[in-house]
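First comes the structure, then the notes that go with it.
Missing here is one protein chain; the remaining ones are kept as they sit in the complex.
What follows is chain A.
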Amino acid sequence: MDWQGQKLVEQLMQILLVISGVVALVVGYTTESFRTMMLIYAGGVVLTTLVTVPNWPFYNHHPLKWLDPSEAEKHPKPEVVSVASKKKFSKK
C-alpha cells in the first residue's frame, strides 16, 4: 500500500467507525433496544474491516517512484572501509 493509500485508510477507518458508533447509538436509543445498537455497531466494524484492512487496488494509485536501475549505476554507493575497532571491554 502506498503512502496516499495509507493516509486514505486511516481517514476511512476513523470516519467509518465513528459513524457506525453514532448511528448505532441513535437507532438503539430510539428503538429502546440495546441489542439493536450492538448489532448495528458490530456490522459497522465488520464493514470497516472489509474496506480498510485488505490491500485493495485503489489504495495503490500513487505508487512510489523507485529510482531507475540505469540511473542508480551512475551514482555508486560510497565504499565502506572497515576499521579494526578497539574492544571496549577488556578481558580480565
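In this section, contacts are C-beta pairs under 8 Å (C-beta built on N, C-alpha and C of every residue); 3 or more make two chains touch, one makes a residue touch a chain; residues count from 1.
Heads up, the rule we're going with is that contacts and distances are computed from a predicted model.
S.K.: Report the protein name recorded by UniProt for the chain absent from the figure; options are "AP complex subunit sigma", "Cell division cycle protein 27 homolog B-like isoform X1", "Pyruvate dehydrogenase E1 component subunit alpha" or "Signal peptidase complex subunit 3".
M.R.: "Signal peptidase complex subunit 3"
S.K.: Of the residues in chain A, which ones touch the absent chain?
M.R.: So the residues of chain A touching the missing chain come out as 1, 6-7, 9-10, 13-14, 17-18, 20-21, 24-25, 28-29, 32-34, 37, 41, 45, 48-49, 52-55.
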